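All protein chains but one are shown at their positions in the complex.
The first chain written gets the first letter, and so on, giving A, B and C; residue counts start at 1 in each chain.
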Amino acid sequence: MKTPIPFYLQEILNKVRDNRDGAVADYIPELAKAEPEYLGAAMCTTTGHVYSAGDDEVEFTLQSLSKPFVYALALQELGLSAVRDIVGMEPSGEAFNELSLNRDDHRPVNPMINAGAIAVTQLINGVDSEPAARVERLRTYFSRLAGRDLLIDAPMRDSELEVSERNLSLAHMLRNYDIIQDEAHDAVSTYIEQCSIVVTVRDLAVMSATLANGGVQPVTGDKILDADVCRLTLSVMSSAGMYDGAGRWMAEVGIPAKSGVSGGLLGTLPGQLGVATFSPRLNKEGNSVRGVDAFKLLSKDMGLHLMSTDERYGVNPVRKVEQDAELTVIYLQGLINFNAAETVLYELMESDFSEGTVVLELTHISGTNRMGRRMLKEGLRRIRESGFDIAIVDPDGELEDRTMSDGTEVPKGELEDYAINGEPV
Amino acid sequence: MKTPIPFYLQEILNKVRDNRDGAVADYIPELAKAEPEYLGAAMCTTTGHVYSAGDDEVEFTLQSLSKPFVYALALQELGLSAVRDIVGMEPSGEAFNELSLNRDDHRPVNPMINAGAIAVTQLINGVDSEPAARVERLRTYFSRLAGRDLLIDAPMRDSELEVSERNLSLAHMLRNYDIIQDEAHDAVSTYIEQCSIVVTVRDLAVMSATLANGGVQPVTGDKILDADVCRLTLSVMSSAGMYDGAGRWMAEVGIPAKSGVSGGLLGTLPGQLGVATFSPRLNKEGNSVRGVDAFKLLSKDMGLHLMSTDERYGVNPVRKVEQDAELTVIYLQGLINFNAAETVLYELMESDFSEGTVVLELTHISGTNRMGRRMLKEGLRRIRESGFDIAIVDPDGELEDRTMSDGTEVPKGELEDYAINGEPV
Amino acid sequence: MKTPIPFYLQEILNKVRDNRDGAVADYIPELAKAEPEYLGAAMCTTTGHVYSAGDDEVEFTLQSLSKPFVYALALQELGLSAVRDIVGMEPSGEAFNELSLNRDDHRPVNPMINAGAIAVTQLINGVDSEPAARVERLRTYFSRLAGRDLLIDAPMRDSELEVSERNLSLAHMLRNYDIIQDEAHDAVSTYIEQCSIVVTVRDLAVMSATLANGGVQPVTGDKILDADVCRLTLSVMSSAGMYDGAGRWMAEVGIPAKSGVSGGLLGTLPGQLGVATFSPRLNKEGNSVRGVDAFKLLSKDMGLHLMSTDERYGVNPVRKVEQDAELTVIYLQGLINFNAAETVLYELMESDFSEGTVVLELTHISGTNRMGRRMLKEGLRRIRESGFDIAIVDPDGELEDRTMSDGTEVPKGELEDYAINGEPV
Partner (left out) sequence: MKTPIPFYLQEILNKVRDNRDGAVADYIPELAKAEPEYLGAAMCTTTGHVYSAGDDEVEFTLQSLSKPFVYALALQELGLSAVRDIVGMEPSGEAFNELSLNRDDHRPVNPMINAGAIAVTQLINGVDSEPAARVERLRTYFSRLAGRDLLIDAPMRDSELEVSERNLSLAHMLRNYDIIQDEAHDAVSTYIEQCSIVVTVRDLAVMSATLANGGVQPVTGDKILDADVCRLTLSVMSSAGMYDGAGRWMAEVGIPAKSGVSGGLLGTLPGQLGVATFSPRLNKEGNSVRGVDAFKLLSKDMGLHLMSTDERYGVNPVRKVEQDAELTVIYLQGLINFNAAETVLYELMESDFSEGTVVLELTHISGTNRMGRRMLKEGLRRIRESGFDIAIVDPDGELEDRTMSDGTEVPKGELEDYAINGEPV
């Protein structure tokens, strides 16, 4: 069998292909050469499955798509506190000044605007790093994210360096306010090298999935970033990633995202997916026209909107309850997080147990988190306090640590030890 | 057994109780009378379970906590297009002007700031509504959200009307730009009445859970808002709800939220939870000091951060696969959304089926969404195209419509019809 | 003989008449009724001579033309310090916010914008004044400025009150920041009454000349304002009077000025002239189109530009010097200010006096100022120190006090006492 997902992606591409609005970015001569008809999409799950359609092998430069990843790398290398000293994390709202620096402390408002990105890049590989070493550090990092050796598009970089007046202006102002230490020219050229790293839409999806996956590259299994770093990065993407219209994007698409003037657009569903599109024509905000269309379709069609409330109905973690006069076995399933544990506890609370033993059967659960484990154990402890015996059946050790809040351990049983009304459970 | 959740909430409250920073709002004389030591928290699941701790019966006025709900009501009554004509949905960033109106079209930038909230209120019950009828409509609506009859705190309202110069200024400017039709005084007094509706922290949690639950009040089952309306409302809350520091809130807490100067603070986890706290002392941004602390703890402890990537690991929708030479039975579980379906399809794609029949067993799934159903059916169709027979076992009719993309139907079987190696499955 | 000045004014009007650009203000219904073809001009010297041409008897409302005069009245009544507590005196530059309030102290940036004018009006007749008494005080004051009883255009006032949302917004915000004490409605209605006072273009010229004349109405001789108050008022007019384009106006016209949406435009040459035009069609900044044209012509033609450097060449205060072996008589003329006195002193310093007596002859001087008098006396004292006798001929007592810095008096002589080479001087 062939997976239908690429066909699905192709279908999305077909739906947006006829929108030829917008224009290829032309402020960098080399960018202006892009073939406007290119159209590709890719998807990567946190389980490392990659799907793509359309022009999925065409290479293009990262441009602003590099920003969230370099922010993540800075957080990884230096920690939040050091990074926050030089860049904020607020949305820029209606651009209130030419440079988007905070009025009071002159920090760039967030790392998704150029001033912020330039400031962040200067942190990589240590503030004292030589530019070349910093660039190589970045290239290596992006290569790990993509799972293959990525190169810098030298003509693009050179072309961009020629028209970097605005970025040089930002860099000098950052120097003026002691936000960066590097020479302005070095800062900008390092930043532009980072922007000139070449990827495909498949690379983008994989890189995005790495953020979704708590920093583990899902295809290679390479642990690149901490989960906390990913969470912070996605938070900033969600409020400032699509800066001209962050609120509208959140309302319409609901996926933390970032776009680049080369025509790439990436979105990240925490814990789930990386998605990317590629189509060079841009709207006036600088986002890929067909990319935006595709994300709207994907979000709606696939139910990816983070604020969507109707995707989570009816997951009952209690698969079934079997009981007789002396035993109650509660079979759980799915992910046991707070919500699931609450449901379990609620059922326990409502139940009119017979005397004897209460057993939680965990064989079919698909995972737990800290709060879920804590709640289950706390529920068991309270059941015991009410006069019952308790036990769990947990062949995969999902509960990890069985110590309860009173210091005692949850007893562990085997399913074959129990019988309801004489029948093995 | 007693549920441990209130004890858990109490524990959170105990951790934040000693933070006596900040001060009770005093710009409204009646507000200044609030007991600063009050401290309460509540939680309501989308399954309608309500838990609370501390001062959970103390009543206080909604103030700005009313804003997201009235925005939702306006969306419900008039649709997004009409509402967007009078209010934007962008974060306000660093407050760039006194009034937070868009520079070009003079609309308030979002409905979470006063100008926007005043504008939105004037839409309720029809733009031609008498103020009294509008207020009654609002009171009734909030009562449905809370699941009990809510009243207006008349002394508070009167006190606030006395010091409403700023709101009157906003209302007149909105009139000036034809954003609202009502007399400024009527507009402000309606808005203030809405702000003076009295709730407890338990009410807040339930109201918030209604947004989380796609508009169905989870305790009463009352269908109040459409799911789309809730999604839009939560989107705007996520980018503009905690306006002075939306980005930092998203990074640190990661829960769409709204605060009120009365000391209430509510957060909404789409599809999961409503959470609320109450503690009257405010920080300089006007948010409850201990409320903010409590949300940080709750978010971290309970894994509620929307951008968290580490809560979703390892949910395998394929419970087990049984097969012999002529039959493959694939047992699914959990919620079958895109992610789950992708996993199923991926396994199917990888599998080296024997000849014969492939059966998807859906008895233990806990739900589906459109994309999940579509993907399962498409996978089945493609398996059949590869030369197999297909069927589903779906006693609960989870797949809903069994028509596949080629117009044929997925055959339905019963589990007892199948045997693997002669054994019943 | 008939004076040619009205003909000159008529000539100016004829030159601008064909410019029918712009449109009559229509945001106030009553204003929209104005006859767009009206065109008038007037001029009043500080000696009280009034000239006019065109529609010089047509009455129109003051609108913003009232602002500098009410600012002057507030300064007169309360002094600069009290007035500066509620309004600044800076140009507003590119309007940086909706309300033009200072970012830090929320005072309106200057009294020529609506927020500032409303704040200033509330000071008149004491902050505790009843609105009606305040309005009557304003009406009486404007009547004194015009030299005739001025009335309020009641239909205009009522029409304007109907559409005063913007002003009400400002007033409420001023209340909010404790800049004004009155009820917002009272503040705005008082302000609008003041704006609805009816004048002709001749009145405007006379009122403007009163500012030019140091506060003495030049026709009636009524002393209305202190010279200091006029100087401050003209200073603020010069930097903020034509706010959208204050710099351009200063460069092109160079006359402190104020316009009103009724089509009036007034300019004040300190010490010299009041000028006014009337033509209702406005450009997009709200200034009378033909009024602006006429002022440009007048400024250039008449050499009225305050920054003009070429109008003052060659005024030699030393009319002639007569001398023989024992006497030097220096005949002065014109206004003896610092510049003139410097010239006199310079000549004295350069001169190779004969022995004997030095006499300053002041019969033909046209005036002095403090610095001029001081310098002359100091020069005389130094001449005496060099060994000469000194005296002045000052039949009109222009030197006022003859005490020099060493405490002695300048001796006074009579022209007939002196002879040069035997000839009477």
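Everything below uses one rule, namely that a contact is a pair of C-beta atoms (placed from the backbone, for glycine too) under 8 Å apart; a residue touches a chain by one contact, two chains touch by 3 or more.
Keep in mind that this is a model prediction, so the values were computed, not measured.
**Q** Can you list the shown chains that the omitted chain is in contact with?
**A** So, spelled out: the chain left out of view touches A, C.
**Q** Which of these touches the unseen chain: C:Asn110, C:Asn125, C:Thr200 or C:Ser262?
**A** In the full complex, the listed residue that touches the missing chain is C:Asn110.
**Q** Specify the residue from the set C:Gly22, C:Gly40, C:Pro131 or C:Gly254 that touches the hidden chain.
**A** C:Gly254
**Q** Of C:Gln122, C:Thr200 or C:Thr343, which sits in contact with the chain we cannot see?
**A** Checking each option in C:Gln122, C:Thr200 or C:Thr343, the one touching the absent chain turns out to be C:Thr343.
**Q** List every residue of chain A that touches the chain not included in the displayed model.
**A** Interface with the chain not displayed, on the chain A side: 96-99, 101, 165-166, 168-173, 175-176, 184.
**Q** So which bits of chain C touch the chain we can't see?
**A** Its contact residues with the unshown chain are 1-5, 7-8, 45-47, 49, 88-94, 96, 102-103, 109-110, 211-215, 227, 230-232, 234-236, 238-240, 245-248, 250-251, 254, 256, 270-273, 301-317, 319, 333-335, 337-339, 342-343, 345-346, 348-349, 351, 364, 366-367, 369-371, 375, 378-379, 382-383, 386.
Please note the rule applied: only the chains that are shown with their structure count from here on.
**Q** Going only through chains that touch each other, how many steps at minimum separate chain A from chain C?
**A** Minimum number of steps from chain A to chain C: 2.
**Q** Taking the mean of the CA coordinates per chain, how far is chain A from chain C in Å?
**A** Here chain A and chain C have centroids separated by 67 Å.
**Q** What is the distance, in whole Å, between the centres of chain A and chain B, each centre taken as the mean of its C-alpha atoms?
**A** About 21 Å, centre to centre.
**Q** For chain B versus chain C, what separation do you get between their C-alpha means, in angstrom?
**A** 64
**Q** Counting only residues that touch at least two other chains, what does the list for chain C look like?
**A** Nothing qualifies.
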